Every structure is written in C-alpha cells, then in structure tokens.
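Starting off with a structure, shown below.
Here the complex is missing one protein chain, while the rest keep their positions.
Right, chain A next:
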Amino acid sequence: MTALVAQHLRKTYRRRGRPPVVALDDVSVSVAPGEVVGLLGRNGAGKSTTVQLLAGARAPDSGRVRVLGLDPRADRRRVRGVLGVQLQGATLHGALTVRELVRLYRSFYRRGLDPDRLVERVGLGEARDTRFEQLSGGQQQRVSVALALVGEPRAVVLDELTSGLDPEARRSMWALVEDLRADGVTVLLVSHHMEEVERLCDRVTILDAGRVVATGTVPGLVERAGLRPTVTLRTDDPAAAGVLARLPVVGQVDARGPRLVVTGSAGPAGTGPDELLREVGSALARVGVVATETHLRRPGLDDAFLALTGSSSTLEAP
C-alpha cells in the first residue's frame, strides 16, 4: 500500500498568445507509509506542479493521483484533513500574529497539535506575538511549516522546507522531519538542497525538465549514474602509477605531475570507496612507495544529480 501516489502525470500550461508549456510529462512518484522521499530538481523541473497536483490544487491533464487511497479532487475534504501541505512562497494574512495564524489554521482541523507548543517547536516562541508581515523570510518559512503540521497530518508535502533558513534553523527543521519519521508520518520533501535530501530521505526521485530521470536510494542513484570513487595522492616515485594501474580494483590512473588520481573500476560489482582506499594503500606499501596527501572522494547525490540530469542545463523556466 502506498501513501502518496502520482502515476503518469501530464500537465500542460496554456496561455493565450504563447506556446503551451509542458510542465510534467509522464511523471510518477510514490511514497510508502512512513517513508521520507525526496523530490529533487532544478527550478522549473516541475517540482511545484507535482506538489499542486498531489495536493489537488490543480487537476492533471492525464494520470492518476492518490493520497492515502483517496482522489484529492473528488474527495477534497477528506484528503485536506489528512494531508499537510507547505506551499512555496505562500503569503498569509499579514496583519495576524504567528500565534493567531497557527490557531486559525488549527481551527480548520478536527484534531491537531497544540498551537502554542507547535510555535515553540518550530523555534518561533519569541516571535509568537509578532505580525506575519514583520517576520524575517526565515521566520515566515517556519510559520508555513507549522501550518502544514498543525492538523496532525498522516502525510506531509514540504515544498522547499529550508530555503531561506540559516544553517542553525535548517538543522532544527531537519530534526523536525526526523520526528515526523519517528511518528510514522509519510513525507514528500521537495528540495534542491542535496545535503538535506541525502540526510533525510529514504529514496529520491529526480525530475528534470518535467520528466522523471531516476528514482532510487542515494547509493542506488550514485551507482546508476556510473559514478566511481577516486583516491588522489602525491608521490615522487615514478613506478607508483604502473603499480596502481595493474590492481583489479582500479579502473584508471591519471598522472597530473606529482599527483595521481586513481579511479575505482567500473562494472556491476564496482569498487566501494573504502575497498579502493585500502587496496591502493596496501599496494603502495608492498612496493615501498611513499605517498602523501592521500584523499578519498566518495561520489554523492550532487554528483549523481549532475550526471543524471546533464550539468549544462541551468536555465530557469517560468
């Protein structure tokens, strides 16, 4: 059973006098109950459109959306009662204070969290009597997170959870997501912050130009992108490169002056980063080569993202 499902979504925006823009083209995303899934993509990749379709704020041209088994368009009120949504850049009643806003939104739900405690939990205890329009961008962001959670939802969609937050506030939001996971809440985390996704998400779906380019765990995506770990080291011994190139775990050795870049071998078995480092170290020790400045680089989600989406395309679509 899946908590959030989007299947084969297609959405085209038509405006008079302009060519139609295909925002989503056959996009499928799913989140199992209690799972935290990241939706990763550049600006204009279709992340926010996917969120709007999941929340039922817009209807897809074709495809199917289910939230805890319900159609968010046909069964609007039931879905709204169990799905918390944080919308990117949503404005709120500006003249109301933090506490008034959280209480207002609490009144929409049959059950939910204590507003005052929630305000404390998102770090706005001292700003609780400040009007929304007088808050900083980061504080407004935290209010919108609080409003997404105040109805004690079974599933949450968080769109750009930590954009505009300082590192400390970001970490406290990450802790909040960990709490949600511990409570068994299903989370779809929309982000372009790699560290955030890598740290919080069980799985990741990568969108690029309205299409899903990959879905999987972070190690799975790194593997699919064909990324291999590298060890760089410095040595004056001319024999070192030849010794390393003959190791089965090594795919390639590039010499850049006194610096060697050793890349792990490819193939389905692949070479793990720790294995590569160990094998390189012991091979050099066996032949008595002295190496300094040894550095292991593990490919991460950011490398996989760039490899899977093509690094050149940085155009921002509307």
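Simple rule for what comes next: a residue touches a chain if its C-beta (ideal position, glycine included) is under 8 Å from a C-beta of that chain, and two chains touch if they have at least 3 such contacts; residues count from 1.
One rule holds for everything that comes next: contacts and distances are computed from a predicted model.
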Exercise. From the names "Response regulator", "ABC transporter permease", "YciI family protein" or "Hydrogenase-4 component A", which one matches the UniProt record for the unseen chain?
Worked result: "ABC transporter permease"
For this session: Among A:R14, A:R110 or A:R286, choose the residue that contacts the chain missing from this document, as touch is defined above.
Result: A:R110
For this session: Can you work out which residue in A:K11, A:K47 or A:R66 touches the chain that's missing from view?
Result: A:R66
Problem set entry | Sole residue of A:G63, A:G164, A:G220 or A:G300 that reaches the chain not shown, by the stated touch rule | A:G220
For this session: Just the residue numbers, please: which parts of chain A touch the chain that's not shown?
Result: 1-3, 5, 7, 30-33, 35, 55-57, 66, 68-70, 75-78, 80-83, 85, 87, 89-96, 100, 103-105, 107-110, 131, 144, 147, 151, 154, 202-203, 215-217, 220, 224
